[in-house]
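Every protein chain except one is present and positioned as in the full complex.
Moving on, here comes subunit A:
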Amino acid sequence: MANEEGGTGLVPADASVSHGRDVSAGTAVVQRDLAQNPGLPPHRPRTTDLDPKADKRSERGVSLLFYLSIVGSIGAIVSYFALPIVPDDPASVRLNTLFIGLSIALALLSIGIGAVHWGKALMADHEGIDIRHPTRGTDATRERAVEIFREADQESGFNRRKLLRNSLFGAFIAFPLPAIFLFRDLAPADNDPAELLRHTMWEEGVRLTRDPEGTPIKASDVTLGSAFHVIPEGLNETEHKLEEKAKAAVLLMRLKPEDLNVSPGREDWNYQGIVAYSKICTHVGCPVALYEQQTHHLLCPCHQSQFDIKNEAEVIFGPAKRPLPQLPITIDADGYLVARRDFTEPVGPSFWERGEYEQ
């Protein structure tokens, strides 16, 4: 806005708009002849102040609400007994939840609305004014505080006896250290986590079985376009079932052999177009469970990384970087699908030491 008076109507703001004496207002400015605060507007009475009938009406309304609250509370107790949960009947759970909840809500809302209405319509509504004081202590208080610290310092010799003070600091730094080491046994002491991540349950000759039943799969069961969720045989009997499954879960699919782009060294990893890939996403480890039959893409439902099975599960979209590791498979004497060996690289999300295992 151009200043029509010529010259400047602006002056730096001083501390007058605030508390404290020598406080900098920074780059704040004020107009020299700013409009003035008109002060509190005149008080406007409410209908309940003017009309005794309205006042009585509000009073009755509020007390009615408080009585209603009692009804709600009793209703909740009645519902608790009148609407028991009947085993194997989910509808009874719904009724129980609904009516106890509704009654409690009635009890609470009636108190709340009643109290607020009482406050707004019936209690005196003259606005009050409190005066603010500077947050900082008064100069006298601050001087006394400084004085106290100085006296304490003198009497204790805290700054004078340097050896004493510094050795105390040293002790303070050292004493929490044991607490850090005490946390080491949060996890078993005799394992290296990076080493554990390297291996899965798969090894030569382990049958591929259906998840979760654990029944073996014949190569002939795997028709074109079908996908099987697979776990290693014997997984359900292991002691650490979920931990093993979190690494060993596999997805099995059959494509036309000519659709597969097989890289050198992996020629015998599929069996007549049947391929097995780790189901654990190489991004942060969700199960890559969605198989798109037409395009042979796998989609991770957590962060939408997409893997192309035709090209050895390479990433075609999303935040993942590495292809899903492939499990080399063949069939055993009975025609069941078996692993040729463990995965050749760690499965699942990346970790710091993983690079060591890359060939």
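Quick note on the criterion: contacts are C-beta pairs under 8 Å (C-beta built on N, C-alpha and C of every residue); 3 or more make two chains touch, one makes a residue touch a chain; residues count from 1.
Heads up, the rule we're going with is that contacts and distances are computed from a predicted model.
According to UniProt, the chain absent from the figure is "Cytochrome bc1 complex cytochrome b subunit", selected among "Phosphocarrier protein HPr", "Cytochrome bc1 complex cytochrome b subunit", "PTS system, galactitol-specific IIB component" or "Mannosyltransferase".
Within the whole complex, the absent chain has one touching residue among A:Pro52, A:Gly128 or A:Pro176, and that is A:Gly128.
Check A:Asp33, A:Asp139, A:Glu237 or A:Asp334 against the missing chain and you find that the one touching it is A:Asp33.
Which of A:Ala54, A:Ile111 or A:Ala219 touches the hidden chain is settled by the complete complex: it is A:Ile111.
Interface note for the absent chain: among A:Leu10, A:Leu164 or A:Leu224, the touching residue is A:Leu10. When the missing chain is restored to the complex, the residue among A:Leu197, A:Ala219 or A:Leu255 that touches it is A:Leu197.
Where subunit A meets the missing chain, the touching residues are 1, 3, 5, 9-10, 13, 15, 17-20, 23-41, 80, 84-85, 87-90, 93, 96-102, 104-109, 111-120, 123-125, 127-132, 134-135, 183-184, 186-188, 191, 193-194, 196-197, 211-212, 229, 231, 240, 242-243, 245-247, 249, 279-281, 283-287, 289-290, 301-306, 315-322, 348-356, 358.
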